[in-house]
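Before anything else, here's the structure in question.
A single protein chain has been removed from this complex, and every other one stays in its place.
And then chain A:
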Amino acid sequence: MAISLTVNGEKRMVDGDPAKPLLWVLREDLDMVGTKFGCGAGLCGACTVHVDGNAVRSCQMALGDVQGMAITTIEGVQATDAGKRIAATWVAQDVPQCGYCQAGQIMSATALLAQTPKPSDADIDAAMMGNLCRCSTYVRIRAAIKAAAESAA
């Protein structure tokens, strides 16, 4: 069954099982492997993408659920103002260690910044607590979000 979705502004047709999680559609059918598989159960946040502007766990969204929706992934998020600023501070502060969770962290942080331009510590906690970092880069994640908020034009 062919399902149409918009990924990073481009119309894409996917012929596949509507029950297949968006995570695996991105990684396998669309060859976009920036979105990471961590737990398959919505527990770690590594697979976070934006669906219609909201940060969601792509391992918990079926292909059939996102038909016609606008999806933004790590590969495309730097096209947005918030994504660009987050990416710049992420590099400047060298946030990643192993780096595996960082796509998900950046997607959650970007959604936060787009919706809350000057997030408080409590806002950051609420937006980021679903994203695990096994290397514990949390100190720098918080600092980089604050720096990105400060960098707003």
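Definition applied: a contact is a pair of C-beta atoms (placed from the backbone, for glycine too) under 8 Å apart; a residue touches a chain by one contact, two chains touch by 3 or more; residues count from 1.
Basically, contacts and distances are computed from a predicted model.
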Listed names "ABC transporter permease", "Peptide/nickel transport system substrate-binding protein", "Isoquinoline 1-oxidoreductase beta subunit" or "Carrier domain-containing protein", matching UniProt entry of the absent chain: "Isoquinoline 1-oxidoreductase beta subunit"
Contact partner of the left-out chain, one of A:A46, A:A82 or A:A114: A:A46
Absent chain, residues of chain A that touch it: 20-21, 24, 28, 31-41, 43-44, 46, 73-75, 78, 87, 90-92, 94-103, 106, 124-125, 128-129, 131-142
